[in-house]
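A single protein chain has been omitted; all remaining protein chains appear in their positions.
Labels for the chains are A and B, by order of writing; each one numbers its residues from 1.
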Amino acid sequence: MTAYDARFRVWRGDAEGGSLRDFTVEVHDGEVVLDIVHRIQATQASDLAVRWNCKAGKCGSCSAEVNGRPRLMCMTRMSVFARDETVTITPLRAFPVVRDLVTDVSFNYAKAREVPAFVPPEGVAAGAYRMQQVDVERSQEFRKCIECFLCQDTCHVVRDHEENKAAFAGPRFLMRVAELDMHPLDAAAEAGLDRKRAAQEEHGLGYCNITKCCTEVCPEGIRITDNALIPLKERAVDRKYDPLVWLGSRIRRRSDSDPR
Amino acid sequence: MATGTEPHPQRPGGVHDPSRAAIAARHLRTDRWWLSPAGTAAGLLAFIVYSTWRAFSNADYYAAPYVSPFYSPCLAENCVPMRGGPNLDLFGSWWALSPALLILIFPLGFRLTCYYYRKAYYRGFWASPPACAVAEPHASYTGETRFPLILQNAHRYFFYAAVPVAGILTYDTVLTFRDGHYAWGHMGLGTLLFLVNIVLIWAYTLSCHSCRHIMGGRLKHFSKHPVRYRLWGWVSRLNARHMQLAWASLISVALCDFYVYLLASGTVTDPRIF
């Protein structure tokens, strides 16, 4: 077992201001960045604020930016850095800072409330739900999301443009719309709710320019852009920009009302 | 805690918004994040320069039995006559410019609105964003919500148009199984190039996100449409390589054209295989 002293720069401060502070901390074999933050807490700065929980990449609490890249601290091994490298840790830079490494992520919870919930099919009792595995798999991929909000943090639409926060739900919640729209038993359409149209008109799907940073940072490896956002864009095109589909659906609606 | 603070830099709104952690740097990335957008931009730029020159040159695009993919199908009267080749004189004699301009609009539009190329040039040329977690230099951003970028939603129409174009290029590839005297049953180095190119063109075209949607992505219940589900599965597998196919087919199409140029301009002769 070998240990060495590593140099860290950790942002400390609050909404009033702050700065990067230098720490020299012992690092042991097999440790991750979150271990180092905990060691700083236990030995040098007991009031260093940090959010964490499961420490196994399953809860999505310890999101921060390590050397400028949005990461889960518990999933960033120290062995990826050179021993003489200074590791910089800052809070997420797309959200208001609360203190040190803790940010105010209420934006995400507000957006979650704007997405209409699953609409259960009428006349199907609990226990009588029948769904095929191939039909649930697409939405299941999106439900792997641990809500670490790294995709929300890295997305330049809101990261670089505070003013877009009102109009743009962010990748996580556009993916939630896609998840519900692909849910085999979601009865939103029957209830008069058009999720495809809403994605474009209410959740700001058009702001997304599919530059894929959300996919790059996703610790769960969800292919957010390819499997959720682009399919959702295509579905919005069906509704809003494709006269052929529009015409076809008009004709079909007349002949049968069976949902596809 | 407001001791030893850094002042908030001037431009609010993004990472320097007063509510956010006060960090002066636009980004703190230590890796070579600029490499990828720079490489992308350089690659695309090289293609644009090359293809502009070739499209406007209106020369050296036919060397029997090969027709440059930039000029196929050839839609004007001023085209070189190609025996059995894609001469489709729809425009008549009034068109005096290079016939490549007539047809290139479609593959160009297909690639311009392609979900991969959009990412590539938004990042590489417009720095929107230059790389993940690197602040972009623009004061405001509306994405694809307004004209002209809202037109990106027309991608599927270009896909529809790209399919017959790929069909004609397939026909051109079949024609390369002739020799310079139009006798069938021969192959040259060009044939091989054309074969590789047409495979890549089709793979790129079919791996398109719009195609994936049309094949089956738009369905709510795969289980009720087993054939379309299978098609969707195939397209999805190709789609995972859309970026690689985009570049490979871009390079191969340019190479084919360049090879035809070399032949037509008499720089090289086509090595025959049989």
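FYI, contacts are C-beta pairs under 8 Å (C-beta built on N, C-alpha and C of every residue); 3 or more make two chains touch, one makes a residue touch a chain.
Following the convention adopted for this analysis, contacts and distances are computed from a predicted model.
*Asks:* Out of "Multidrug efflux system membrane fusion protein", "FAD-dependent oxidoreductase", "Heme ABC exporter, ATP-binding protein CcmA" or "Succinate dehydrogenase flavoprotein subunit", which one is the UniProt protein name for the chain not included here?
*Replies:* UniProt lists the chain that is not shown as "Succinate dehydrogenase flavoprotein subunit".
*Asks:* Which of these, A:Arg71, A:Lys165 or A:His183, touches the one chain of the complex that we don't see?
*Replies:* Answering carefully, the residue with contact to the hidden chain is A:His183.
*Asks:* Tell me which of A:Val25, A:Val66, A:Ile146 or A:Ala198 is the one touching the absent chain.
*Replies:* Only one of A:Val25, A:Val66, A:Ile146 or A:Ala198 touches the chain omitted from view, namely A:Ile146.
*Asks:* Just the residue numbers, please: which parts of subunit A touch the chain that's not shown?
*Replies:* 14, 28-32, 34-35, 41-42, 46-61, 74-75, 77, 79, 98-100, 102, 105, 109, 112-113, 116-118, 120, 126-127, 129-133, 136, 139-140, 143-147, 180, 183, 186
What we mean here is this: only the chains that are shown with their structure count from here on.
*Asks:* Provide the residue numbers of subunit B that touch subunit A in the complex, in ascending order.
*Replies:* 1-2, 4-8, 12-15, 17, 19-23, 27-31, 115, 118-119, 122-123, 128-129, 132-136, 138, 140-145, 149-150, 153-156, 209-210, 212-213, 217-224, 229, 239-240
*Asks:* Spell out the part of subunit A that touches subunit B in their complex, as residue ranges.
*Replies:* Residues 11-20, 65, 67-70, 85, 88, 90-91, 93-97, 99, 103, 132, 134-135, 153-154, 156-157, 159-164, 182, 184, 204, 206-213, 216-217, 226, 230-231, 233-238, 240-242, 259-260 of subunit A touch subunit B in their complex.
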